[in-house]
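Every protein chain except one is present and positioned as in the full complex.
Our next item is chain A:
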Amino acid sequence: MQEQISALKEQIAAQISAASDLNALEEVRVSTLGKKGSVSQLMKGLGGMSPEERKEMGPALNGLKNKVAEEIAARKETLEEAALDARLRDERVDVTLPVQEHASGSVHPISQVMDEIAEIFASLGFDVAEGPDVESDFHNFTALNIPEEHPARQDHDTFYLRPDANGDRKVLRTHTSPVQIRTMLSKEPPIRIIAPGRTYRSDSDATHTPMFHQVEGLVIDKDTHLGHLKGTLEAFLKAFFEVDAVTLRLRPSYFPFTEPSMEVDVQCSFDGGTVKIGDGNDWLEILGSGMVNVNVLKACNLDPNEYQGFAFGCGIDRLAMLKYGMNDLRAFFDADLRWLRHYGFRALDLPTLAGGLSR
């Protein structure tokens, strides 16, 4: 009997190791440990044995059963491992294939620069004011001390809408300065505003387009003077161009709505064809400014003996060109996707003072 068990053990061991997959192994299991399996049949024989025989054969048969179960389990693990390996080999893909990228659009440089300007002036206590593009003659000219005979009113410069029944013509605002007037007429000093927006002049070449963008600045208080204007512009330009320092040159000039008036140049270099703001041997004209003209204050019902202040105006497109290196203004308005992708900004590139203005 013992020999029979040993033989069976060897035979089953051979069958187990011969099982090449889980199905074959299962067949071995059924044919040995299953209800009618060879080992189970032997186990059933225990019932007909004498107690002595049983005492001897019981452990032997149990040993056989356990041994077979162990070997099957071990073999199963090996086969499962191999099957998994095979499956994983099968599931292999070419990960070098290009994926479909998340759609990414862009924000126009003009919007970005307006956001940058707002961010800087927010830190100086300014609000952002607005006015309409279609303006009255009063707001665009008269209140700004630009009399009827001033050259700026001539047709070649200003766009006019058709005259109404009274012969009055609305203008497309030629500058953002009418927002000064609207602000002073609607708000009590102290006033600190910037007013970015669309402006229009009949002009077209590489640096002029019939529509362009300006930002106006206005501060009205009781003792605001030219030194404050200079300090404010320095702070703005330094922050905007993200440099350690800027040097300004103020040149006396003339604007009907300011007195004294000055043009502001910023020190720069043109090395290698690109403008670098901050140092160098050249000067770049960057904005016009001055102390608000007494006549303008009066037109806005402010007492010039009590209030005074400064105003400045600057081209936003020009600021963008200087900072980001575009050289043709017309391309700003052409909506060429290649240009927008190159010069535009990502949606999340929101300029902040904490995180920086440009990326």
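Just so it is clear, a contact is a pair of C-beta atoms (placed from the backbone, for glycine too) under 8 Å apart; a residue touches a chain by one contact, two chains touch by 3 or more; residues count from 1.
In this text, contacts and distances are computed from a predicted model.
K.L.:
There's a gap in the complex where one chain should be. From "Molybdopterin oxidoreductase family protein", "Urea ABC transporter permease subunit UrtB", "Phenylalanine--tRNA ligase beta subunit" or "Putative tricarboxylic transport membrane protein", what does UniProt name that chain?
P.N.:
The chain we cannot see is recorded in UniProt as "Phenylalanine--tRNA ligase beta subunit".
K.L.:
Determine which one of A:Leu46, A:Ala83 or A:Ala122 touches the chain that has been left out.
P.N.:
A:Ala122
K.L.:
Given the contact definition stated above, which residue among A:Ile12, A:Leu172, A:Val215 or A:Ala239 touches the chain not shown here?
P.N.:
Selected residue, touching the omitted chain: A:Leu172.
K.L.:
Going by the contact rule already stated, which one of A:Val219, A:Ala239, A:Ile277 or A:Leu357 would touch the omitted chain in the full complex?
P.N.:
Of these options, the touching residue for the absent chain is A:Val219.
K.L.:
Out of A:Val266, A:Leu340 or A:Leu357, which residue would touch the omitted chain in the full complex?
P.N.:
The single option touching the absent chain is A:Leu340.
K.L.:
Which listed residue (A:Thr207, A:Ser253 or A:Ser358) would be found touching the missing chain in the intact complex?
P.N.:
A:Ser253
K.L.:
At which residues does chain A meet the chain that is not included here?
P.N.:
Here the touching residues of chain A are 97-100, 102-108, 110-111, 115, 118, 121-122, 124-128, 130-134, 148-151, 154-155, 159-164, 169-170, 172, 190, 192, 198, 200, 202-204, 210-211, 219, 223-232, 234-235, 249-254, 259-263, 291, 293-294, 308, 332-338, 340-341, 344-348, 350.
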